[in-house]
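With one protein chain removed, the remaining protein chains of the complex are shown where they sit.
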Amino acid sequence: MNFDWSDDQKALKGEARRFLDERCPTTRVRKVLDDAATLYDADLWKQVAELGWVGAAIPEEHGGTGLGHIELCALAEELGRSVAPIPFSSTVYLFAEAIMLAGSEAQKTAILPKIAAGDLIGAVASSEGPGGLTPGGLRCKVEGGRLTGEKLPVTDGSIAHHAIVLAQDGQRPSLFLVDLTGEGVSRETLKTLDPTRDAAKLTFANALAERLGEQGQGLDLLQRIFDRAAVPMAFEQVGGAERCLEMAKDYAMQRYAFGRVIASYQAIKHKLADIYVKTELARSNAYYGAWALASGAAELPTAAAAARLSATEAYDFAAKENLQTHGGMGFTWDADCHLHYRRSRQLGLMVGGPPVWRERLIGELEKRNAA
Amino acid sequence: MNFDWSDDQKALKGEARRFLDERCPTTRVRKVLDDAATLYDADLWKQVAELGWVGAAIPEEHGGTGLGHIELCALAEELGRSVAPIPFSSTVYLFAEAIMLAGSEAQKTAILPKIAAGDLIGAVASSEGPGGLTPGGLRCKVEGGRLTGEKLPVTDGSIAHHAIVLAQDGQRPSLFLVDLTGEGVSRETLKTLDPTRDAAKLTFANALAERLGEQGQGLDLLQRIFDRAAVPMAFEQVGGAERCLEMAKDYAMQRYAFGRVIASYQAIKHKLADIYVKTELARSNAYYGAWALASGAAELPTAAAAARLSATEAYDFAAKENLQTHGGMGFTWDADCHLHYRRSRQLGLMVGGPPVWRERLIGELEKRNAA
Amino acid sequence: MDFNDSPEEAAFRDHARDWLKENAPKRDTARARRSADEIVEAKSWQAKKAQAGYACIPWPKATGGGGGTPMQKVIFDQEEAAYGLNFGIFEIGLGMCVPTVLAFGDDATKARFAGPAVRGDEVWCQLFSEPAAGSDVAASRTKAVLADDGSGDWIIDGQKVWTSGAHYSDFGILLVRTDPDVPKHKGLTMFWIDMHDPAVEVRPIHQASGGSEFNEVFFTGLRVKDSQRLGEVGKGWNVALVTLMNERLAVGGATGINWPELMAMAREIPGANGEGTALKDAGFREKLADWYVMAEGLKMTRARSMTALSRGQTPGPEASVGKVVSALQLQDMASEAMDRLDQFGIIDDPALAPLAGAFQQGYFWAAGLRIAGGTDEILKNIIAERVLGLPGDIRVDRDVAFKDQPRGA
Partner (left out) sequence: MDFNDSPEEAAFRDHARDWLKENAPKRDTARARRSADEIVEAKSWQAKKAQAGYACIPWPKATGGGGGTPMQKVIFDQEEAAYGLNFGIFEIGLGMCVPTVLAFGDDATKARFAGPAVRGDEVWCQLFSEPAAGSDVAASRTKAVLADDGSGDWIIDGQKVWTSGAHYSDFGILLVRTDPDVPKHKGLTMFWIDMHDPAVEVRPIHQASGGSEFNEVFFTGLRVKDSQRLGEVGKGWNVALVTLMNERLAVGGATGINWPELMAMAREIPGANGEGTALKDAGFREKLADWYVMAEGLKMTRARSMTALSRGQTPGPEASVGKVVSALQLQDMASEAMDRLDQFGIIDDPALAPLAGAFQQGYFWAAGLRIAGGTDEILKNIIAERVLGLPGDIRVDRDVAFKDQPRGA
């Protein structure tokens, strides 16, 4: 039984934490939050690329460090903890994974090294409106290699160089790779609940689009990409939840009410115990997801769904109750509580909300049961 | 604004409480619980009939006291509080209401005076198996005035003289009145979670059946009967929940742990506050149900559903957390906690569980919204 | 059991309805809340109501009030609501501050302030909370010392926080510490102050939500007359309790989203399994049902409280359940609605988000509502102690001089 970080992985996490504590304090996160013109922390992005984090799961032959997905998850936990305002999830968990999963050798060779170097920000564009994706609801389409339609929200859509876009392709949807700097692409930055992360509306008018993966396999591929992304995202959420618990504890230990610290009241003690319990369950589910992702196990769909649901529940709860524990102070802009209150929702919705993941989980379990 | 008991109704409730405190202490409830051969408290049943409770909502011309439904609800709250082991809900809320709602003048004249006098116990038999009622799942049928099939569970089915039975009747189901003492009827008492209330399996083999209400209107009529019954049942549940809160409070005020009463710990204080909040919301919803029932308002379906859902939630929660507050003591047979733990489930399932009532509520709201 | 007016109530309602039809101004509700124009409009409407006896209906006529009943106020409020005229700027002053002045001020003070407040000429705010005294208001540190010139005046220094309306208020009631050497509840005193004094500085608070509906208020050598004192020196806590008793009732229920809006949204977005709409999605239907039941329960609970008023009684303890239920419910509803919107749920641009971003705003508003006017935890303590009669939490601060109490940073 070896269901925990190895010593090397622990050392990597420790280094990452030290680096982020120094280079990504919340004062830096707030620069992106406060300045509408700053869509991400470009310096930090450059630095983490140099450290090899962006290419952690990209094989060495394609310019990555080839560390692997477990190591990527270890880094993700630390990035989540620090509410890092960089396009990591979009570029690394989604875009790079999509290229590795479905790209041709030529596409891999052309794109992956740039990603690993931090020179290419990528996005995956699937949503076109409120509610879960449905094949019938998809209006973007590609005809004759040209893409037309609108996508929103697209995480990091304002700053990405390339996007992978789900679009109608004859009978059934396919995925397409689109150069967002090319002609026929316009972008509009969106107002969202979490301004520390970019989101955009992308409008395509006969933009050049190159098919990624097999024709007509778009929905299936997208689901597999989401499964893969859900795992490191769950680690980001666990990292965020753990940070909320620490913040709540630290505040409760020094805030006095009625002559004693509020941490001595059962209402607060049990609240923090509840956060702890949810966070540890989420961590355990995330570990299983990491194992399934790294080992290529057939259980990935259920493991990813469980990791995502558990982590979303934990981070949402931790962010809410951390703010609540801080009382009036927590409701000020100056307190960092709202950074997590925002990010927890951003991470919890980015590859789809809990309802669609619950449905996916039970659907997969039904299949397994029937087999 | 007059949304509360009147002085007369308060006086009636007060009398009922004094009577039940004396005549229906839990030692009497336990006689029915402990003795498998005693299916209800026949003496108490006789007494409440003599007091006019059984006929409270039956018009004087049919032998009732004609007090009305609000007064019936006031009595229900007290009966629920005392966990009374008598066939009140089956006979009064369901069976008598069904006769009043759908019976012919002849049926009313024949049956209602006997009910009011306490001489006739009635049951309504709809369920045939696990899960909600479905027209397709209904196997009982009447042909040529003869009923065949099985019903279970039927509350008070072992002790009832008559039952109203939902059965196929040509194209669509109807309700039928059946004399359970007649030929072709056999009964088997069922083991249930709440042995203080009777439940039976009824088997019909060409039993005489007299149609009640219009042909083919069985499901609609049954729903209207359930709507009417749900309101006084909600009052029973509110009464039970309030009693649980009192028990929990009394125990917590005299039980010491770590040198002080457990009522001084926030975990217990907030638990009891939660019970209080749910119970008061349930009471308010029940009042609205009572108004709709008594005034014949078109809002009855939604008011009844809200009253039922709110009261089921409150009583289930109160019964669980009352037992929990009692700790190990609460898990003994001698403590009365389990009487409520059982009854809360009996009342919460008897005219259908929360899922079907939620569905009914939203369905009605959709209709209203569309109109 | 019914919802009908008594004959007297019905007659009052008819009169109120006629008067409103005649006198209610047309209001452009799209205009920004509490802008300068809004305040002018609110004051003018208040003056009109005062003249007709519809302002402060239950207050004695001598104060400028209507000399009516609490139930008449409820009825007028119901009728007024239809015109979108429920201006919030007088709520705290007329609901909490001025009643405190009337209860504890001397005759000259009462005569000076009651009329202008009722007519809306002067707006009041309440200055109790401090950065280190939130749930525990009695831990206030803002201090008042007697001026050393023998004038009997007091000099006030310190800071209050979460003050609604401080920037448009003319006066305020202020809780200060006059004696740090006695236990904390015993060293407090209440004053009324002039908010236009240059020694008073109002700064808006930048909230977590990005908005700024509340203020910090700083006092630097603010000099007040001893005649501005409300109640005795050292008895400020008793005065504050009278004010706070009204606050819990005034904060009221959640606003922002109601279940019909949720139902409307659910009709417009696809279900989680990709078929039909979310309204046909049994998972969401069950949640909608539970929220409806809770919202109806709160509505009917208010009807019970009004019944008590209508019968000339004080509303029972059931009135205390409102905010503790509705604030958390709003947070849950907002979160669940965003979940159902899926990826799109993160967008809070009013031009794009369903219901103009009500869910995203509600998610923040709820976080504040769970804290304002008593946190969830404090309200449950209040229900447990005042309604159910359970013991208070163990107090370690009762007998310790305030200056010797442990405190945070």
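Labels for the chains are A, B and C, by order of writing; each one numbers its residues from 1.
Please note the rule applied: a residue touches a chain if its C-beta (ideal position, glycine included) is under 8 Å from a C-beta of that chain, and two chains touch if they have at least 3 such contacts.
No experiment lies behind these values; they were computed from the predicted model shown.
**Student:** If the full complex is used, which shown chains touch the chain that is missing here?
**Tutor:** The omitted chain makes contact with A, B, C across the full complex.
**Student:** In the complete assembly, which of B:Ile58, B:Val142, B:Ile164 or B:Ala335 touches the absent chain?
**Tutor:** B:Ala335
**Student:** Where the complex has a chain not shown, which of A:Phe19, A:Tyr256 or A:Tyr287 is the residue touching it?
**Tutor:** A:Tyr287
**Student:** Residues on subunit C that touch the omitted chain in the whole complex?
**Tutor:** Residues in contact with the chain left out: 271-273, 281-286, 394, 396.
**Student:** Can you list, in ascending order, the subunit B residues touching the missing chain?
**Tutor:** Those residues of subunit B that touch the unshown chain are 126-127, 129-135, 137, 152-153, 190-194, 199, 254-261, 265, 267-268, 316, 320, 323-324, 327-335, 337-338, 341, 345-346, 348-356, 358-359.
**Student:** Could you pull out which residues of subunit A are in touch with the chain that's been left out?
**Tutor:** 1-6, 70, 245, 249, 252-253, 260-261, 263-264, 266, 268-270, 272-274, 276-277, 280-285, 287-288, 290-291, 294-295, 305-306, 309-310, 313, 355, 357-359, 361-362, 365-366, 369
FYI, only the chains that are shown with their structure count from here on.
**Student:** Taking each chain's centre as the mean of its CA atoms, which one is farthest from the centre of subunit A?
**Tutor:** Result for max centroid distance from subunit A is chain B.
**Student:** Find the geometric centre of each of subunit B and subunit C from their Cα atoms only, then give the gap between the two centres in Å, rounded to an integer.
**Tutor:** 42
**Student:** Report the inter-centroid distance (CA atoms only) between subunit A and subunit B in whole Å.
**Tutor:** So the centre of subunit A lies 51 Å away from the centre of subunit B.
**Student:** Where does subunit A touch two or more other chains at once, residue-wise?
**Tutor:** 265, 267
**Student:** By residue number and range, which residues of subunit C touch two or more other chains?
**Tutor:** Subunit C, residues with two or more chain partners: 377, 380-381, 393.
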